[in-house]
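Complex shown without one protein chain; remaining protein chains in place.
Naming follows writing order (A and B), and every chain is counted from residue 1.
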Amino acid sequence: METTKTMQKDTPQSACKAYSQDYSEDVIPHLPPWGVMTVIDVWLNNAALGLYIVTACALLLRPVTFGILAQPAFVLAWLLLVADLLMLVADLGDPRRFHHMLRTFRPTSPMWVGVWALTLSSVTILIPALWGALGLMNGFELLPPACAASIMAVLDSDAAVNILVTFIALGIICAAGGLCYKGVLFSATSRPVWRKTRWFSAYLTNGGILLGCALFIGLGMALHVTNGLHKLFPAMLVMLVIDMLLLQFHLRPAMRDGSSTLQRRNLGTATVLDAAAFACLLAVIAGVGNPALVALAVLAIAASALMGRHSFVLPTRGV
Amino acid sequence: MTTDTQHLPQKPRGFLQRVIYPFQRGAQPEQQEAVGFFTDTSVCIGCKACQVGCKHWNMLPGLEPRLSGRSYDNTLELSAKTWRHVKFAEVITPDVPANNRQGLRWLLASDSCKHCEDAPCLRACPTGALIRTEVGGVYPQSDICNGCASCVAACPFGVIARSEETGHSHKCTFCLDRVRDGLHPACAKTCPAASIRFGKLEDMRNAARNRLTQLQAQGVTNARLYGLDATENYSSLHNIFLLLDNPAKYGLPEDPIHPARRLKGDYARAIAGVLAGMAIVGASVVFGGYL
């Protein structure tokens, strides 16, 4: 009996050609149903919080230089943030249950961290944004003349300034959180491509602040409040270099066998746009005083950010 | 195990209750000894009864019927509508003894949620919709889930998925609604070949070890266990598999990595990015004028 059991090994296996129709080529982890809305959400998140952080830093460090531009910038940052939040809620499978994320304490979940950070950001940033809005309304004489003076007086009071500064600082912390989680949401998953990109979160935070700079400058130019904007150029040059390095030497290799050629080409395009922005800014610093170049750089940075995020958030396939 | 449902919160009525309801907490059911599956693929006959049994018990809809051309597997994956899925791999592996002259083997295996000891999906869930049950399973509460899909990206096994119809994420519940009443899960109950075995986790772990020893004694050297022990990168599973080949052939990651292992580092790099950015911007704002 014992002999019979082992007879199966007599099979002349050597003659067999290896063949396989199995699951080893399949992508196992599911792709979450995150689409274009998610891309826009990431971009809006980065834009809003980047803009806020840049504005806050600029205002706190150089209140005189940036005092005026900070007001519309805070308002814009808050509006972008609200848009982002709406996008995020709409992207849920069941938006009516948005608040379910707020009733728990789940710090292990990047999504939870992010939602709390964003919600708190929207509250803390609301104060500087209100300050900005009131300042703007005052500037455009939209406040009721009767109380305009008293409102401004209150705003100028020491207490109000202290409160404002406190909220701006708190806002920075919240915004930093809101900026940080986004990348982790992707990189700390099991999805091919995403799971390999250890620096994706840094790409988003660095890129977010870069995008913030660009929007800040763009806003200033649009409102003709260009005071001190050139001071941001060196920072942008550095961050552009980081951005390009991450795109070319981190994200692009990670995507090599995980996505379509188009997506990888888009990453390349994003790098080229970065390079273009870099060149424009360099030219401006070198003394070419054409505001169009600045505008071009701003647009290039915004477009590069969108492209980079788009091709990364929407992988088609993976290993 | 009891049929007691007292600990469940009241069914909400009216708008206000509906808003409040998710904030309510029922009493925690008493912790019980963990249960588990031992899926012995060496005896699976690929009958798919488990798949139908699961759909039947959980009243899941059928997919659009489509011939896939991939052996006898026409449903292809686990999804929000398919919580159990039987896999069919046709392999000729010259180095492994087969039962016929061609050297052909047909690997059959029934797959479902692994109910990971440390479940990435559960860690990633921001709402608490995914919970660890009193019997150690990972349970998706579809009345809490808001469809953020974090869990979908987190699961390294491609188990949980968000349904387009409901917007919520669904997966195997470990048949909590049966197990709680002392019944076995529908799939295990249906399995005619005892390929899906269900019971106390410890018993299943022992059964898995014994079966491996038995098979190896019978000369099936290619048999191996999957998910019995924690690896460097992943926890043990509450659904232990006995496989007859490389896990990859069955569509199981050879070396699953728990995504949360990267969480801290990725946050650190993100924060570094923010701080660096702020420093650069700050420096630039302060000193930029001198350039």
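The rule we apply is simple: contacts are C-beta pairs under 8 Å (C-beta built on N, C-alpha and C of every residue); 3 or more make two chains touch, one makes a residue touch a chain.
In this text, contacts and distances are computed from a predicted model.
> Look at the options "ATP-grasp domain-containing protein", "Protein-export membrane protein SecF", "Formate dehydrogenase major subunit" or "Amino acid ABC transporter permease" and return the one that UniProt uses as the protein name of the missing chain.
UniProt lists the chain left out of the view as "Formate dehydrogenase major subunit".
> From the listed residues B:Thr39, B:Thr127, B:Ser142 or B:Asn239, report the one that touches the chain absent from this view.
For the chain that is not drawn, the touching residue is B:Ser142.
> Which residue from B:Thr75, B:Ser112 or B:Asn239 sits in contact with the chain not drawn here?
If we include the chain that is not displayed, B:Thr75 is the one touching it.
> Of the residues in chain B, which ones touch the absent chain?
Interface residues of chain B facing the absent chain: 8, 11-12, 18, 21, 42-49, 51-52, 55-56, 58-67, 69, 71-72, 74-75, 80-81, 90, 92, 99-102, 104-108, 141-143, 163, 165-166, 168, 170, 173, 177, 192-194, 214, 218.
By definition in this document, only the chains that are shown with their structure count from here on.
> Would you mind pulling out the distance in Å between where the CA atoms of chain A average out and where those of chain B do?
Between these chains, centre-to-centre, one finds 31 Å.
> Given the complex with chain B, which residues does chain A contribute to the contact?
Residues of chain A touching chain B: 5-6, 8-9, 11-24, 26-34, 53-54, 57-58, 61-62, 65-66, 92-101, 103-104, 106, 108-112, 115, 172, 176, 179-181, 183-191, 194-195, 198-206, 208-210, 213, 228, 230-236, 238-239, 242, 285.
> In their complex, what parts of chain B are in touch with chain A?
Counting only chain B, the residues touching chain A are 19, 22-23, 70-71, 77, 79, 87, 89-104, 107, 120, 123-129, 144-150, 152-164, 166-169, 218-219, 246, 248-253, 256-257, 259-260, 262-263, 265-267, 269-274, 276-278, 280-286, 288-289, 291.
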